[in-house]
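Input: a single structure, listed below in structure tokens.
Apart from one protein chain that is not included, each protein chain of the complex appears where it belongs.
Our next item is chain A:
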Amino acid sequence: MAGSLSVDLVAAQPRAGAGGRLIRWALLRLGGVLFVLWAVATVTFFALRLIPGDPAEAILGGPGSQASAEALAQARADYGLDQPLFTQYLVYLAHLATGDLGTSYALRESVSSVILTNLWPTLLLAVLSLAVALAIALGLAVWATRGGRVGTAIGSLLEIVAAAVPHFWLAISLILLFSTGLGWLPPVSVPGPLGLVLPVLTVAIPLAGFLGQVMREALLDAMDSPFVLSARARGEGDGGVFWRHALRHAAIPAIGLVGWAFGSLISGAVVVETVFARQGLGRSLLNAVQSRDVPLVIGVVLVVALAYMVVTTLTDLADRVVDPRLRRS
């Protein structure tokens, strides 16, 4: 009865208090986001300057470009690289504060517009991959929990294998199987949904392995828990128990992992966008790092960090919806 007492106490708080807590929570969260963005920008800025070589060379077509001294001097002056490093940093931060991400050295285009054109292909890839991964993970988990001991063993083996395959190897294997072998799908990105199948599978399969492992554990856990027993006692059938109670329970750790999974989606995007020659942020980032395109690297890293924080905030909120206990604590 102690439990119900504490619930009553929380429920007795005035509503304004709950609103105040939400505002405070939001403000703290926003402050955290700004701090992380500043830290990411600072670390990336200085880390890129620690790499040997001259950024002016990056502007003139990459390291070892045999640029003349005059051309290098011109480039340094144009991009403010002749200023002391700390001055460059302050200038950069000042621009950043106004939302100006600067101009890409290599593409000679504003970083914002490079990011905007590359954001959607990557988001599409990430969202589709996440959806497919969740579907596969759920299928595996359901099959594993309902298929008896052999089903569980095969299911968990599949999950481990799926979770362990490197993106690069998987991408090449899928190409060999579906393009070179069967001739069903294009080996490189083409416009239209057909070109998305292999890239999405490449990102989704390892992710599904991870998510499936967690969801299966939670499902098994839930099927054995007292509330399932009580639901059964009330006369609910197997299906009802499974879909209405156990699944909801299993969703909680999976939602928590979606935030983490986002990081995996971005690293997957780097590989997938390179192997399948897809346009996107991952490939932009790789090119930018290779050509020492400092403004573009920082810009992409900031966007990824921001997206990551948005996703984790959303998953926190989703957790509160799915798990009533969190709303009260």
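Side notes on the structure shown:
Keep this in mind: a residue touches a chain if its C-beta (ideal position, glycine included) is under 8 Å from a C-beta of that chain, and two chains touch if they have at least 3 such contacts; residues count from 1.
Here is the rule we go by: contacts and distances are computed from a predicted model.
Per the UniProt record, the chain missing from the shown structure is "Peptide ABC transporter", taken from the list "Molybdopterin synthase catalytic subunit", "Flagellar basal-body rod protein FlgF", "Peptide ABC transporter" or "Glycolate oxidase subunit GlcD". If you put the hidden chain back, the residue from A:74, A:112, A:152 or A:225 that touches it is A:74.
Interface note: of A:45, A:276 or A:308, the residue touching the hidden chain in the full complex is A:276. Where chain A meets the chain that is not shown, the touching residues are 51-54, 56-57, 59-75, 106-109, 114, 117-118, 171-172, 175-176, 179-180, 183, 186-188, 190, 274-277, 279-280, 283-284, 287, 290-292.
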